[in-house]
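Take a look at this one; I'll ask things after.
A single protein chain has been omitted; all remaining protein chains appear in their positions.
This part shows chain A:
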Amino acid sequence: MQANGKDKAVGAAAFSLAVTVFVYYTTWALIMPFVDEDHTLHNYFPPDEYRIRIPLLILVVGLTVIFSFLALVMIKSKSKKTKKAN
């Protein structure tokens, strides 16, 4: 198992994405409230309500996916066990 060039590219992409998301969201949520209403910087960010809606949506979707996967795996293992017992 070796980390070839393609793996490293994926790693670099993930890293840059993480940095970008962090910088963008931190600027939007913690710095923009202190910037005047009429500054042009506000044009680069969505409206204020989305500061909470977007992470909330991501959390709900993420938890749904995780628990659905868990439920599927548990159901599959349970049906395999009952099939074996029959």
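Criterion: a residue touches a chain if its C-beta (ideal position, glycine included) is under 8 Å from a C-beta of that chain, and two chains touch if they have at least 3 such contacts; residues count from 1.
The rule is short, and it goes like this: contacts and distances are computed from a predicted model.
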item: Protein name as given in UniProt for the chain not displayed, "Alpha-endosulfine", "Dolichol-phosphate mannosyltransferase subunit 3", "AP-3 complex subunit delta" or "BPL/LPL catalytic domain-containing protein"; value: "Dolichol-phosphate mannosyltransferase subunit 3"
item: Hidden partner interface residues of chain A, rising order; value: 1-3, 7-8, 10-19, 21-22, 25-26, 29-30, 33-34, 51-52, 55-56, 59
